[in-house]
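Every protein chain except one is present and positioned as in the full complex.
The chains carry the letters A and B, assigned in the order they are written, with residues numbered from 1 in each.
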Amino acid sequence: MSVVAALLLIVPFLAGLASFAAPPRAGQAITAVSGVASFGLVLALIPDASQRAASYFGFVRVDALSVVFLLATSFLYATVAIYSIGYLPGGHGHDASARYTRRFSLGLNLFAWSMLAAPLMSNLALLWVAIEVTTVISALLVAIEGTDGAAEAAWKYILIASAGLSIALLGTIFMYYAGAQVLGPHYSMAFAPVLASARHLAVTPVRMAFVLAVLGFGTKVGLFPVHTWLPDAHSEAPTPVSALLSGSLLAVSFYAILRYYQIAVASLGPRFPRDVLLVFGVATLLLAALYLLDQRDYKRLLAYSSMEHMGILAIGVSFGAPIALAGVLLHVLAHAAAKGNAFMGSGVLLRKFGSKEMRGVRGGLDLLPWSGPLFLAAVLALCAMPPFGIFRSEFEIVAGGLATSHNGPTVILVILVTVAFLGLTLSANRMLLSRPRPRPGPGPGSAEPGSAEPGSAEPGSAEPGTAEPGGPLTRGEPSVWMVVPVAVGLVALLVLGVHPPGELTGLLARAVAQLGSRA
Amino acid sequence: MYLAPFPLAPFPLAQALPTQAPGVFTGGANVIAVLILLAEFGMLRQALLRDHIRLYMAQSALIAILAVIVAAARHIPDLYVLAALTVALKVIVIPLLLRRLLRETDPVGAAAGGADIAGSGGLGEASTVLLAIVVAAFGFFAASRLGIRSDAAPVTALSVSLSVVLVAFVLMIHRRDVVSQAIGLFSLENGISLAALVVAASLPLILEVALLFDLLLAVVVFGLLIRIHHGRGRSLSTADLTRLRG
Partner (left out) sequence: MSAALPVPVIQLFQVLTIALGAPGISGFIAKVEARLQGRRGPRVLQPYYDLAKLFRKEALAPEGASWVFLAAPLAAFTCYLTVPLLIPVLTTYGLPLGYMGDILGGGFILSLASFLVAVAASDTASPYAQLGASRAKTFSAITEPVVLFVVFTVGLITGTDLPYALAATVRSSAGQIIRPAHALAAAALFMVILAETGRIPVETHTGTNEFGMIEEARPFEHSGPYFAWLRWGSAAKQLILYTILINVFVAPWGLAASTQAGAVLLAIVALLGKACALGVVVAVIDNSFAKLRLFKITEFVSAAFLLAVLGVFTLYLGGG
């Protein structure tokens, strides 16, 4: 198992370096292979992690909770890597495009590497460092398009996220202080000893550390009120990166909050941490649901949907019942798959219609025989429609809330999820089920991605890409590589919803037990 | 009292002094902490970017000095290494990178000391300082309620560090250009280093090194993004970053 963990840390990093050095097409192939291999490695970790937690090399720790988040990340890594093969126009022989593809592959691999490393860290300080590294790499990826909007979004993202992570660092330091009183001044902030001695930790520093951690890491999760970078960054990034940002990065940052939550519950008792999470969760969900009703840009729509689901996660944790916690962890997995699908579908829409605005997309179902229905299914899955996985997880969360007599918050949760459903499906309806109409005039041209467009005309207009020229659009898929990953993701959602495999439920049960459900 | 017959002998000053002076170490460490806070306020008022960078260098140097003092007084040898790394990274390397960035993006302005970028115009200079004083006071008193005891450095330094963090936020909000915002973020990290000196002075060295390396990485990426920003808009101002709303 130590070999597996080591490989998991080494393979994506090496793949990144290799894909930068190799020609673009080969680099994309390397990325895809690395993605699938990482997913396989994580699957190999499941049986062992369901039994016990294990530590390797002094700074790596694998337990059930971290494997859940590793699953989410590696699954998206695999699917997005394959998707990028179709998304990026590679190998045209044009120099700028080749350079863009190589930088993109390097960034994608390193981004996935950092997100895989974070749940593996055994040490709270190294966890912070890993999340900071994910911020830094993803900021560069957000800016890689080189448009005005991308530059603005990247600057906003890195400034706000770094400020938030500084707050989280302050929380880490307070947690260190709390631990140092009990474990001696030179201890290494390893998670397991701190958790074991949590009962003896002084109350005030732990409380401060928890709140600062929620606020700080919550900046990266997208909790209200520190979410303001999220819609911009997720909509301006290239689509595969958006999928990873929404599906994996938010989850990994939430993982950090969960670690602090574990210590806080063991030290302060369940009430205070859960109240804090409930407040943040409800505020986030409320804001996201309201914003979903009035969006022009479909990628921004999906970004707000991510915010909504993060709010649901926080509320689920705050309920505290074992079934709610199981729902939360299943939700992490299902949301990763569903959000990945949705963003990948939106990427197909972008390639086909050339516009990021919803009013530019009409007749999706007619024009995209595969991706249209897949995208519709993904959006419906995000709205918690059965039989997909999100329905199951949200049902479990609601059941947990009612079981612990959190009736008020549960009702609010259901109402707001319904509001979000309205927002999402109205927009999807307009885009997919309407009649296709001819595009007004020639498209913005097929400028190569990566070359800096001096001042794009309108906001949200075409990502530089191979948009189809004007006139009536023809029915057909832009690329088969963009269909297969979405189909795989849909299958995964169905599996999660209808009948999660036994090993998975065992893993989830073990993780729930670790979260210390003292309802 | 003024009409009472005055004694011809000088009156005695034998009454006990109400407040005990802190020891020399505590007083000295507190003075350095307050100087760090004053450097933060100085950044609030500075218009020239070159002086901004110099204030950041001064602030980082003060943190290194405090680390050395704490190391000497409390016998924590790791802090010497930390102080040396702080000087190398924050006083030498990072300002070098920032100055090079300034030279590349604004060569005319950089020769003159950096662009005179005004604040966001919402508040005047003096009002911003007053607002920052209120914010710093909040940080001060909030920290003192925490009841934290530390044997490494005096606890007043923790209050000062929280004030530095809050004033750095005011700085980032008030400034309108990317380089000032970035330096505001770095000075925020300085404030957290100060807090770490108080409550986490014995943090294992390897972790401190990881944190510093991480900071270097962040600085490099900030530089790249600033270059990209400059490449788009030909300026360092953030006044027109208003495209993404809703």
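Keep this in mind: a residue touches a chain if its C-beta (ideal position, glycine included) is under 8 Å from a C-beta of that chain, and two chains touch if they have at least 3 such contacts.
The structure presented is a predicted model; accordingly, all values stated were derived computationally and were not measured.
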Legend entry - Which displayed chains the unshown chain touches: B
Inset, instruction - Have a look at B:Val31, B:Ala72 or B:Val209 and name the one touching the chain we're not showing. - result: B:Val31
Inset, instruction - Quickly run down the residues of subunit B that touch the omitted chain. - result: 1-2, 6-11, 13, 15, 17-19, 21-24, 26-28, 30-31, 33-34, 37-38, 41, 45, 125-126, 129-130, 133, 136-137, 140-141, 144, 154-156, 159
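Simple rule for what comes next: only the chains that are shown with their structure count from here on.
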Legend entry - Separation of subunit A from subunit B, taking each centre as the mean of its C-alpha atoms, in whole Å: 34
Legend entry - Residues on subunit B engaged by subunit A in the complex (per definition of touch): 146-148, 150, 165, 169, 172, 178, 181-182, 185, 188-189, 192, 195-196, 199-204, 207, 210-211, 214, 217-218, 221-222, 224-225, 228-229, 231-233, 238, 241, 243-244, 246
Legend entry - Footprint of subunit B on subunit A - complex, ascending: 123, 125-126, 129, 132-133, 136, 139-140, 143, 146-149, 151-156, 158-159, 162-163, 166, 169-170, 173-174, 176-177, 180, 185-189, 204-205, 208, 231-232, 235-236, 291, 294-296, 300, 452, 459
